[in-house]
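Removed from the display is one protein chain of the complex; every other protein chain stays in position.
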């Protein structure tokens, strides 16, 4: 556990995804990081047959016994954390909620440890054809649980190995105001205790962006 | 980068596990009841028969809600039985940190009179408390709810509950008897356990008659 910041790594046309991963891996190893296996985050979309409600069912290899589901009805998102068997239940819910296989996304790649930091270099691929979509860099600062407290430290660390591509502000996910069920004043995620579902929600935001791009591309030439 | 220790997608490993029948997704069940005035005798006997001798009986006080999910887009599906999902949580403040339970129960398998117990597919899923809102937003309808107070015993892999069902709003008991359930979760093909259950049920006679009860047969259609 800790605070995780997920940043997309912009690709110019000079280098391919695997080349960038290779380069960043070398850089991390040069910084005395050790590679500790691989990671995988995946996301399936189940769509209602009668309204626009979507259920995102996601897995994170960092939490191998859990399924993170996020229900999105267009107005609000409801997160749900369950056992793995929830996946089997989703098969039962078909066809009321049907899996959109074309929208399945995963991000996978090497996982590094460097002191208190965890770094994961994820190559994002979509649908069964495994089309490459981009790179997502995950940095996890483990001793801290409140994002706002350690953001500066993470930013500095990111700058250390991403250079010009490093973000300068904390991701929007942390600054959006969230309605507080126990209090009239909304709060921001950056002040709240970080939880595993927050990592998954960050991934979901990026996954959804990739999905939108793909759909726009598919629709574009047709029109 | 080596690919040998690539994590396998969770869904793939789950499907694999389900293929080789190691996921306990079958519930073997016998049901019966005992009059309130006789329940102490039953508890006494169970205490002698079951495993957790020192701690028995374990008490519980739960809330359960049953949701139904129908395919309203499909005209014909309206007449078919809806998918039933049950949510259960402890009412005991000491258990507030415990996960809630989401439970899917399939229809009982029919046509097998030789089998000593009812068998039905069943998923028991631990989940976060957001499940109620999640299901409601999913389009599930709350069908009914109740609270249940009772005692839990274990014998090997068997679970025995002796519980009183209450209507949720006025905490009025539903009947003058305790519901007695003997159940076991096992993977597909573990039919030998049903025989163990029959033998155990035999030991509770004539205090309690545990039977396989097909809910559909007693249902008013």
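We just call them A and B in the order they show up, numbering each chain from 1.
Everything that follows uses one rule, which is that a contact is a pair of C-beta atoms (placed from the backbone, for glycine too) under 8 Å apart; a residue touches a chain by one contact, two chains touch by 3 or more.
One rule holds for everything that comes next: contacts and distances are computed from a predicted model.
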item: Missing subunit (named according to UniProt) among the choices "Methyltransferase small domain-containing protein", "Mediator of RNA polymerase II transcription subunit 8", "Trafficking protein particle complex subunit BET3" or "9239_t:CDS:1"; value: "Mediator of RNA polymerase II transcription subunit 8"
item: Omitted chain's touching partners, listed by label; value: B
item: Touch with the omitted chain, as defined above, among B:22, B:53, B:98 or B:174; value: B:174
item: Where the unshown chain meets chain B, residue by residue; value: 31-35, 38, 41-42, 64-66, 132, 136, 142-146, 165, 167-170, 172, 174-177, 179, 206-209, 211, 213, 215, 218-221
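Methods note: only the chains that are shown with their structure count from here on.
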item: Contact set on chain B toward chain A in their complex; value: 1, 5-11, 14, 18, 23, 25, 69-74, 83, 102, 104, 123-128, 130-131, 133-134, 137-139
item: Residues of chain A touching chain B in the complex; value: 21-22, 25, 37-40, 42, 44, 48-51, 53, 55, 59, 61, 64, 67, 69, 71, 73, 78-89, 92-93, 95-97, 106, 108-110
